[in-house]
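One structure below.
Only one protein chain is missing from this complex, and each of the others stays in its spot.
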Amino acid sequence: MPRKIQLSKTRPSQVRPVSVAAINRAPIHPGSLLSTADLSVDDLCSLLQLADVLEVEDPLRRDKRLLKRRISLLFYESSTRTRTSFELAAKALGADTSLVSAQSSSIEKGESLKDTGITLRSLGAECIILRSPFSGAPYLLAETTGLPILNAGDGMHEHPSQALLDLRTILNHLKSGPKVTEKTLAGVTVTICGDIFHSRVARSNALLLPQLGVRVILCGPPPLLPEAATRLVSGIEIERNFDRALAQSDVVMMLRIQAERLAGLSLDLEEYKTRYQANVERIASYAPKALIMHPGPIIRGLEITSEVADGPQSAIADQVRNGVAIRMALILRALTPTESANRKSGVKVGKRDS
Amino acid sequence: MPRKIQLSKTRPSQVRPVSVAAINRAPIHPGSLLSTADLSVDDLCSLLQLADVLEVEDPLRRDKRLLKRRISLLFYESSTRTRTSFELAAKALGADTSLVSAQSSSIEKGESLKDTGITLRSLGAECIILRSPFSGAPYLLAETTGLPILNAGDGMHEHPSQALLDLRTILNHLKSGPKVTEKTLAGVTVTICGDIFHSRVARSNALLLPQLGVRVILCGPPPLLPEAATRLVSGIEIERNFDRALAQSDVVMMLRIQAERLAGLSLDLEEYKTRYQANVERIASYAPKALIMHPGPIIRGLEITSEVADGPQSAIADQVRNGVAIRMALILRALTPTESANRKSGVKVGKRDS
Partner (left out) sequence: MPRKIQLSKTRPSQVRPVSVAAINRAPIHPGSLLSTADLSVDDLCSLLQLADVLEVEDPLRRDKRLLKRRISLLFYESSTRTRTSFELAAKALGADTSLVSAQSSSIEKGESLKDTGITLRSLGAECIILRSPFSGAPYLLAETTGLPILNAGDGMHEHPSQALLDLRTILNHLKSGPKVTEKTLAGVTVTICGDIFHSRVARSNALLLPQLGVRVILCGPPPLLPEAATRLVSGIEIERNFDRALAQSDVVMMLRIQAERLAGLSLDLEEYKTRYQANVERIASYAPKALIMHPGPIIRGLEITSEVADGPQSAIADQVRNGVAIRMALILRALTPTESANRKSGVKVGKRDS
């Protein structure tokens, strides 16, 4: 008898427990990546090492790794960088990809996510990369198809591949190799600033980074950063004053501000810019050596100025570049069981040197 | 001097004669599949055998069959399963595909089907897979381009690759091999239930299955199933009572109900469900061993319940799987003349053992 999963656009913190409790079908495939919370430090180590290997591998050799394997991209929201990044990563490994987007599919005809997933599996998909406006949707897809699912962003819940590429960007910046431990980033402070409340990127990073010792500061005005956010991960801090946060930070992650959301929250855009914009004066005064990150797309002149986005401290282009390497690793891990051995809840077989 | 083809969204039964009479340009390429009525039993045999071979062939070897050949998908209607199925089938054979959809093309600018076809041919397309809202459109495209055209659904007329995958699903279920004859399915009764009037799937199956001995029963209320439907193929039957139809059936094909069409027909949805929904009680009572099929996308809780769609009698996922195999065979046949030898109206060369 089929059970319903409660898909929600509201409180992200409740999503996972509810969805897991409510469903009991196929076990989640160990090649899946649904949340950064599922990754152990050993997993991170394996993925980062694999990304290093794949990034510099000869393209013609890399092309043979997943030659003619089938990967589906199921995108219910539009996306340039994430979709293209996953697509290029899959093709770099030799896989055939097929894109199903909300614009041109039976999704329009009201077909359920479950049925679309089963259809893609029957069509031969060996892995589905899903972007959905619904928090928790990747769990439903994983449990109804039994396939490895890569979460490419689900509602206000998570965007784990983004957090991984952010991690790789930070490690590269610190000249730290892929063999991470619980203490690799001890002493490193990362401030995430902006619309924390709506951000799956913030959430995924806040779950991931502390595992390697990072001190995470969340920054933003109350409407975009409720006090309850500290309950997300133990030890997480809130600092409302951006200048004070910057003064303590080695890394600053700026989040995109979507004007239409601010409007609903009766938040003044000019005041927001005055208090929270990453501009040259502020960065020079309070964080002249910090790495400046942004998941993109950026709104120049709003949360970040062009001078900062294009300046020497900016790692925005590096983040995109790291995305392809991380996603090659994720896709290879999804389709090759031995790569997925080092997982928290998986059987430990053929563990890598880490 | 150019002649006009009459494109129609109305009475499918008149489409082919009119279009054939009205046009006299290039002959239809023998690698085309426009209607199931064009397929002889020998053709079916060849296609089913080819599908068997291709389905289990080593992917790297299969990739060489049509390496770098060019196949265009021209989709004037949105579609997930049919488009992806054809696309994956073409890529599995090594072909390069290019998708032209109504959403992002000169179709918007009012270019005619004829001109789009000639353009695609000039661009190097060796085969065009067409989905169109207009009954008869594939004939126009075949006759103006001279290319092999695969009909991926045209208005209310036909959807021949769907009928072929349905046939393969039935044969597999009955453990019957691909070497079919006029009597292979003698004694088998198939009920097609639902919106027969608007369904190209129903039409293609009703034309195809009797060729192998199937007894076809059409089922549905008068607005969705006019009496005239019996004139489609001699010997076809109408049974308004779904329970009585089920009691005689080895296979049941449920069709999707589109609520907006029912509204126009002043047909009560609740009454429809009461009388025609495939649910556990009804199936258990009247057809506990029948194979339950559906071309998808399904509307759970309307024409079929989740219990039946996901239950042990359901062949829905098998249908999708068979689609890729059948479409590989169709594409290979379209591009390799020897594969298309065994056609009703073609020259018989290199006939396969059948």
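In this document, chain identifiers A and B correspond to the written order of the chains, with residue numbering beginning at 1 in each.
Everything that follows uses one rule, which is that a contact is a pair of C-beta atoms (placed from the backbone, for glycine too) under 8 Å apart; a residue touches a chain by one contact, two chains touch by 3 or more.
Keep in mind that what you see is a predicted model, and the values were worked out from it rather than measured.
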Sole residue of A:85, A:145, A:161 or A:277 that reaches the chain not shown, by the stated touch rule: A:85
Residue among B:122, B:234 or B:266 touching the omitted chain: B:122
On chain A, residues whose C-beta touches the chain left out of the figure: 59-60, 63, 75, 78-81, 83-85, 87-88, 91-92, 101, 103, 296-300, 306-307, 310, 316-321, 323-324
Contact set of chain B toward the excluded chain (per top definition): 1-2, 67-68, 70, 72, 96, 98, 100, 103-112, 115-116, 118-124
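Methods note: only the chains that are shown with their structure count from here on.
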Centroid distance [mean C-alpha coordinates] between chain B and chain A, Å: 41
